[in-house]
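Sharing a structure with you now.
Heads up, one of the protein chains got dropped from this complex, but the rest are sitting where they should.
Chain lettering (A and B) follows the sequence in which the chains are written, and residue indices restart at 1 in each chain.
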Amino acid sequence: MSVEYEAVIGLETHIQLNTITKIFCSCKTDSWEDAPNTNICPVCTGLPGVLPVLNEKVVEKAVLLAAAMHADVQPLSFFDRKNYFYPDLPKGYQISQYDQSLAKGGYLDLPVPASADADGKGYIRKVRIHKLHIEEDAGKTKKEKNRRFVDFNRCGVPLVEMVTEPDLRSADEAGQYLIRLRQLLRWLGISEGDMEKGNLRCDANVSIREKGSSVLNTKTEIKNVNSIDAVKDAIRKEIERQIKEVEKGNTIKPWTLDWDDNAGVLRMMRSKETEADYRYFHEPDLLPLEVSEDWKKEILKDLPELPLERRARLMKEMQIPEYDADILTGDRDLADYFEEAVKLYKGDAKKISNWLMNDVLRMRNDLGISMAEMKLTPAYLASLVHLTDEGKINITTAKNLLSKIQESGKDPLTLVVELGLAVVSDDAAIRTVCEKIVAQNPNEVQSFKDGKESLIGWFVGQVMREMRGKADPKLTQKILKELLVK
Amino acid sequence: MMTDLTALSALELAELVRTRQVSAEEVLDANLAGIEKVDGRPGTLGADLSPEDANGVHAFITHTNDTARRQARDVDAKIAKGEDVGLLPGVPFTVKDIFCVRGTPSTAASRILANFVAPYTATPVARMNAAGGVMLGKVNLDEFTFGSSSESSAFQPSPRNPWDLSRVPGGSSGGNVAAVAAEEGALSLGTDTAGSIRQPAAFCGVVGMKPTYGRVSRYGLIAFGSSLDCPGPIARNVKDAALMLQVIAGADKADATTAVKPVPDYLQDIEKGVRGMRIGLSPDYFRITFPDPESGEYVEQPLPQEISDAVYKAAELYKAMGAEIIEDVPMPNTRFGIPVYFVISRVEAASNLHRFDGVKYGYRTKEAVRDLTEMYRRSRGEGFGLQPKLRILMGMYVSAAQYSEQYYQRALKVRTLIRRDFEQAFDPNGKYKLDALLTPTTPTPAFEMAAVYGDSVMMQYADQLTVPANHAGVPGISIPAGFSEGGLPIGIQLLGADFNEATLLRIARSYEMATEQEDWRKKKPAILEGK
Partner (left out) sequence: MKNKDDLISQDVFDHLVDLAAFKLADDEKDYLHEQMNHQLDAIRELEAIPLPEELPVTTHGVEYGKDGKPALRKDEWTACENTKEILNQAPDLEDNYIVVPDIPTTELE
């Protein structure tokens, strides 16, 4: 009988906070497309004699994240120096937090959708947070021939390092965790969360064990993965490799593996020695960080309802299907937009959801703007749906109106009047057109009279075309029938 | 101009310049001429010593005559236009070469920074300049401040004691005190990590103050022990030290460990005497404890009579002036100051010196290297002298994961005990309610050059009476209190409560006033005779 294995995965994420300036100096954080070594100063290049001064926004954003992860924000925490030599680390130590960091504990109740569940049902995975602290980013180096080129622009960009317990059980779960984390970061407005740009970075610790066992076997660490798909691919590959090794009777060694995304292969970097001696000690250049109750309260005043909570609420209170709820809580603007529109509409929330998901989102994506920038406000959408409900305009007109509202910024009712789009329910007007159509098409009239009654649809279509869709369809049909049976 | 401008105090010079009786440039010229006479050649990397070198003070590493002249002319121009010139118009000063000053070599007296030209200026130096001070140059020190004699500088010849050129000026602010004592500038900016201002001040018969930790910004001070380092003033009298502290003290946005407490007017009450003040004496400051180099056993030794006598005499004077002398104040953890220092300062130093790796600035090996690791090893191996190497290795050892609990964490706890000694002594509601603790500054007067240099432990024990204040963060001042039988200056030290510099300066000034007429006050270093 063959053994069934399960993977044991922990993720170590580095999250760049989107503050304006770096964590310990007044240089700007965003160096995207800037020339090397231009966003630097004496402090972030580690000149002799310089001192770090902590950016308060870094603390605020980290506290928001900690609270959102249900971690306990500590009233007193310490910065520590992690000492090692590397050319991208100008001080020869990284200012980080070690044993008394900003937050303790925390977890994420990760919904694993049916599509990522082998049993096709979907479930919740509780992912506990092992460590959450603030630290500074290092610079970048690139290799050319036998030399390294060092750029300090990234030195001192604020990071939150967040490490999960080994609670994830598959590559798909790891992918879901990163999707949810990215969503949360954007939702809270604390990081762009873009893995391709390195705002969100992830190392994965992977081991396997017999299913049902609770032992933790030797793990490998996968580095250099810079997209969610790559994380999933790399983990999947590594699980397969480990299973193969174990089945061959080999042992797993604690390697550090480098993911080559182009080749889709893992490469071994070096054997992982006993943990390097970083000689951590409290950073004497910074006083202990105090986060008072008052300050914490002030920061958390801005903590919104979290995406997963909101998703659950939409499903429960508004009877929105899971699929819709997922999309509608994809970002905070959209969720806010949706709820505002539902509130103003006062009717079936699913109807608003349909409009949003089928039409409004497509328009927004085509325009490449955010929900908050839409001229088609939630109020306008609500009023537009109302107009269709009341039969004042038909669906086709309404769909065409969406882009007109977005272009003009005018409310739907005004546009309906201005453009004369209202449904015509005037008997005389419709009758005139119907008579004209009947007169112009004697062959079809004959066919109808001969029993081909399905032609009534064709006649209605002709009238609609003539009246540019504004004719009340029910009334049109009634008049046509009268004329045709004469 | 008949007055010897180099001998005047900073307060006098500032007044003369401000009232246009003398120009800043005249003051500068007089000082440059004086330096020319007494200093000899500046410390130079890799220089061979010549017998000639025994005749100079050698306070300097870098003379900054051109910028000094620019600063002096600027001050004169401002005065001519009736603009505000601050507290130090035209006052010449020197800066320990451990501070970064933009556009000048900032060497830390080390080969590894010999070619480093700082792109920014340290806050205390910037404040001196903004107050109208004129910087004469950068003065010599122990390499990275690691020493008590200034002999470990990579820039030789190292400074000598102006009172006796065969002796050390002390250290690490040896160049500073030698310059001030030899009338090469009225003021000097030093640093004190274990006594590096107070010990050399005592050795050279000048006033040196270590302010409260956090009172003066460390921004631009090339760090040694970051939780201990304090920039502070060195001057020939107490009022000048007060004046300089006035200029450099206060919160700095660039140093997150500076206190935001307001800076009082240090000169306002400085001559109001000590009546009603409580000044303490502690038996723990009248002996030193050190390990016998042979057996390793601890030996307790009383201080030389002449050192103790200087302190007792000061106590008598204070009593006569109306102070209450409180004897037998227990400071039982004083003896742990050195071992605690051996741990904390080394851990911090090893980390602070990580950045000198040949990558971004300073020395990079000229040898062809295989790879980055070899570049690091050669650059650091060739760039650092023995004292930094020793401190780095020791710091690595005591902070290594397996020893950190045993040494570093323990040292931080013993530091708490040392701090508590001071808290109890100065507690306004406690048993002793001291305004200041009066102690000797050093166990001995200045020693001969090369006498203890090389023995890192004995060298360090010279700091036993000064280092507790660095652990506790409290302020301390050393003032001249006469001479030893051998004709060497002796210093006494006053230690006070956090941010109580004003009280210390006032008590120190009272001693000066009480001894103003004594013969020893008229003595000047021989090297200044016939200048």
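Criterion: contacts are C-beta pairs under 8 Å (C-beta built on N, C-alpha and C of every residue); 3 or more make two chains touch, one makes a residue touch a chain.
Since the model is a prediction, treat every value here as computed from it, not as a measurement.
Student: Of the residues listed, B:37, B:389 or B:433, which one is in contact with the missing chain?
Tutor: B:389
Student: Among B:20, B:275, B:319 or B:413, which residue is in touch with the absent chain?
Tutor: B:413
Student: Which listed residue (B:302, B:322 or B:381) would be found touching the missing chain in the intact complex?
Tutor: Missing-chain contact among the listed residues: B:381.
Student: Please pick, from A:148, A:169, A:296 or A:313, the residue that touches the omitted chain in the full complex.
Tutor: The one listed residue touching the chain not shown is A:148.
Student: What is the set of subunit B residues that contact the non-displayed chain in the whole complex?
Tutor: Per the touch rule, subunit B residues meeting the hidden chain are 116-117, 119-120, 212-214, 227, 251, 253, 256-261, 290-291, 293, 295-296, 298, 336, 338-340, 342-343, 350, 357-362, 364, 369-378, 380-382, 384, 386, 389-390, 392-394, 396-398, 400, 406-407, 409-417, 419, 455-457, 460, 470-474, 498-499.
Student: In the full complex, which residues of subunit A touch the absent chain?
Tutor: Residue positions of subunit A that touch the missing chain: 19-21, 26-28, 35-42, 45, 47, 53-59, 85, 87, 141, 143, 146-152, 267-271, 277, 282, 284, 287-288, 290.
Keep this in mind: only the chains that are shown with their structure count from here on.
Student: Quick check on the complex: what are the subunit A residues that touch subunit B?
Tutor: Going through subunit A, the ones touching subunit B are 42, 45-54, 81, 83, 85, 87, 90-93, 148, 150, 277, 279, 281, 284-287.
Student: Which of the residues in subunit B come into contact with subunit A in the complex?
Tutor: 99-100, 106, 108, 113, 116, 118-120, 122, 218-223, 225-227, 253-257, 347-348, 350-351, 353-357, 359-361, 372, 376, 396, 399-401, 404, 408
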